[in-house]
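Only one protein chain is missing from this complex, and each of the others stays in its spot.
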Amino acid sequence: MYRTKIMFLTFTILALTTTSGIAEAKTEFNFWYGLKGYLGKQVAQVCDRFNASQDNYLIVCTGKGSYDQALQASIAAYRAKKHPHIMQGVDSSTATIMMSGAIYPAYQLMSDTGYNVDWDDYIGSIMNYYASSDGKLYSFPFNSSTPVMYYNADMYEKAGISGPAKTWDQFEEDLRSLKNAGIECPIAFSFYTWVHLDQYHYMHNEPISTRNNGFDGLDAELMFNKTSYVNHIKRLKRWHDEKLGSYAKNLFGIGTRESFATGKCGHYFGSIASHGTVLKTAKMQWNVAFVPHNKGTKPNNTVVGGSSLWAMKGFSNEEYKGVAAFFNFLRSHESQEFWSTVTGYVPVTKSAYDSLIAKGFYAKKEFAGREVAIESLTRTPPKPLSRGVRLGNYRQIKKILDEELEKMLMGKKSVQDALDNAVKRGNLQLRRFEKQYKGKSLP
Amino acid sequence: MIKRVIFKNQRLPYLLILPELLIILVFFYWPSIQAIFWSLTLEPPFGGPAQWVGLDNFRELLDSEEYYSSAGVTLLFAFWTTLISMGSALILALFVDRVIRGLVAYRAILMWPYAIAAPAVAVAFQFIFQPGVGFFAFLNDIWPGIWDPSIDSYDALVMVIIAASWKSITYNFIFFLAGLQSIPKTFVEAAALDGADPIQRFFTIVFPLLSPTFFFLLVINVTDSFTEGFGIINVMTQGGPGGSTNILVYKLYQDGFIGLDLSSSSAQSVILMVLVILLTFIQFRWIERRIHYAE
Partner (left out) sequence: MIERTPILNAITHTVLGLGILIMCLPLLIVFVAATLPYEQVIDVPMTLIPGSELIVNFNKAWHRGDFSNLGLNSIVMTLGILIGKISLASLTAFTICYFNFRFRMFFFWLIFITLMLPLEVRIIPTYEVASNALLPFQKILESLYLTDLVFWLTGIEIGLQWNLLDTYWGLTLPLFASATATFLFRQFFLSIPEELAEAAKMDGSGPLRFFFDMVLPLAKTNIAALTVIMFVFGWNQYLWPLLITTDPDMRTLVMGLENLIPSEDELPEWNVTMAGTLLVMLPPVFVVMVLQNHFVKGLLGGDK
């Protein structure tokens, strides 16, 4: 055993750091992704399709577990200089990755490798999330989704509700109608910050933080304890107190989606990406609709969720040509159609969407309703407060908010106290982020 | 201590001890030193230049309410798991000790939980404690909402405490039983002849003679609850709900790995290291001395 170890050591020491390119037939590059299960298999399919479509480059795709695990793996690998060419980053990690100094911005990659990309073709509310303040795309939107409201049409019939509510007030009334009609669980809900914090603020043109949700500077401060979000949370609490719905966090595999899909609860708010999954399980009549807005406001667009692909620094030009080819492939209508077919994610370019409509894609039974997501994304052109967030350590901030809201639900704090504390703790996270990158600014 | 008869080679010992030394240097000491460095800076997740902040990370931790609440949860967790686990083990050991026939059989049956991995225990107990399925669903039917660890902090804490205690009963049981079996029967008989009943005998003879084992297990249990709890909590509750099962070691993992806050996580590591060192130190100094006395 020791002998092997010494041999290994010697061998490694004698090896030079950079590997010179041995003349290979195809240029290989690596992509680490963080989607599991069925979705993970579909990603592998996308990779296979790329490899089959051309002869110059070979993409090697490895599933690294969940988003978190894939990101950790990429980070550890980057520190050891053994990172992949492409890594997948969930939307809330955008600011962290942008400031890391480890990535090769998408717009630069494409222009350096000679691709002429029509950036305006990208759906605005998707592209803005991942673009610099002057509109240059840093990472490639990959699996993009947006939240919708799933509703149980059978239950609507039973309670005499004609159609999905457009405003929160109407929605709450609908919940009561369902309850009165004898339905025990009108809604399965949680504090899902992506829907109730992020998208709520975007839709109502209210700030989650100062500095235009962080886009304008690292010195942003959280503000959601002063917006109408407070009332919205009070609303959710009301549903819980009046037993208009059941709070269903995903513990023990029974989350909001599960509760809805098995027909137990009448509504749930979730990503359009789950459209396919619900389709498989649900045995009742159901459909999707816009997420409601406050009465008297004209709602903005919702913003993309999901993840994007980042090119990482440190590789040869030849390999980057392959990466660019892959990104270009993903943009094609054909690839987007494939992705929209096998998953519930939406196409990311306007032209791809148009071509799908022209093909009658959304008229098909199994995909009907998904166009709601696109319409939600394009309801208005993105405004400064409906571009997304550019806040560092956002994942931590959301976890803090979740924790405070849970405490509130258990009766340990009032809504305002919980939100105040969340803002206080969250701001600490933002300050840490700012200090970490002292003297630097967001692109 | 060293043997009286030794070998005189000069270079061989260094060679022989080198493998283990290398491993602990690379995997124990280097990371620990690095943790100390990172705890004094703001280390960016992807590497690169780090800001020196001195003791700020520690200050922030000790200023934050959640750190104390996490410490509180850890203490609660340590206290209850130790109490339940050692208490049950002691009772079981006492009774098994009285059994003349079938001792080995009893011991065998009570021994197997040791072999189960923490996540397996967590998975099994998670199933058993589910509000929607299984035994507790039955309870929930009668009194709706009485049991729901996904939203009730007490339920969640109770659940992980029970799972963790159950897992360590065997370990304690074996030590207690061995301790009890090594008490000379003559002591007990003499006391009985003097007219002491079993309960009196327990307090005057058995417990004092058992005390070295007891204290040894006490420290082991407490130290272990800092660390063993991780597997169970990671699978069952991920520190929730509302941070009610967020023991220190889990918080450290969560902040570092998921929150990507390497520096705060390292500062937490350093604090934990100090605590563990203190505890282990107490064990070896104080307990060892008492054991030698008892013998």
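In order of appearance the chains are A and B, and numbering begins at 1 in each one.
Simple rule for what comes next: contacts are C-beta pairs under 8 Å (C-beta built on N, C-alpha and C of every residue); 3 or more make two chains touch, one makes a residue touch a chain.
A quick note: this is a predicted structure, and the numbers were derived from the prediction, not measured.
Engineer: Which of B:96, B:156, B:206 or B:222 touches the chain that is not shown?
Structural biologist: B:96
Engineer: Using the document's definition of touch, tell me which of B:61, B:161, B:206 or B:249 contacts the absent chain.
Structural biologist: B:249
Engineer: Contact with the hidden chain only, please: which subunit A residues?
Structural biologist: 1, 8-9, 12-13, 15-17, 37-38, 62-65, 69-70, 72-73, 76-77, 79-82, 250, 252-255, 257-258, 277, 281
Engineer: Please give every residue of subunit B in contact with the chain that is not shown.
Structural biologist: Those residues of subunit B that touch the unshown chain are 1-7, 9-10, 12-14, 16-17, 19-21, 23-32, 34-35, 38, 88, 91-92, 95-96, 98-99, 104, 106-121, 123-128, 132-135, 137-138, 141, 166, 169-171, 174-175, 178, 182, 185, 188-189, 192, 198, 223, 226-227, 230-231, 234-235, 249, 252-253, 256-257, 262, 265-266, 269, 272-273, 276-277, 280-281.
One rule holds in what follows: only the chains that are shown with their structure count from here on.
Engineer: Compute the distance, rounded to whole Å, between the mean C-alpha positions of subunit A and subunit B.
Structural biologist: Taking the average C-alpha coordinate of subunit A and of subunit B, the gap between them is 38 Å.
Engineer: What part of subunit A is in contact with subunit B in the complex they form?
Structural biologist: Within the complex, subunit A contacts subunit B at residues 2, 5, 68, 71-72, 75, 78-79, 93, 96, 99-102, 247-249, 251-252, 254, 393, 395-396, 399, 402-404, 406-407, 409-410, 412, 421, 425, 428-429, 432, 435-438.
Engineer: Which of the residues in subunit B end up touching subunit A in this complex?
Structural biologist: Going by the criterion above, the answer is residues 19, 42, 44-48, 50-51, 53, 60, 64-66, 126, 130-133, 149-153, 237, 240-243, 254-255, 257-261, 264.
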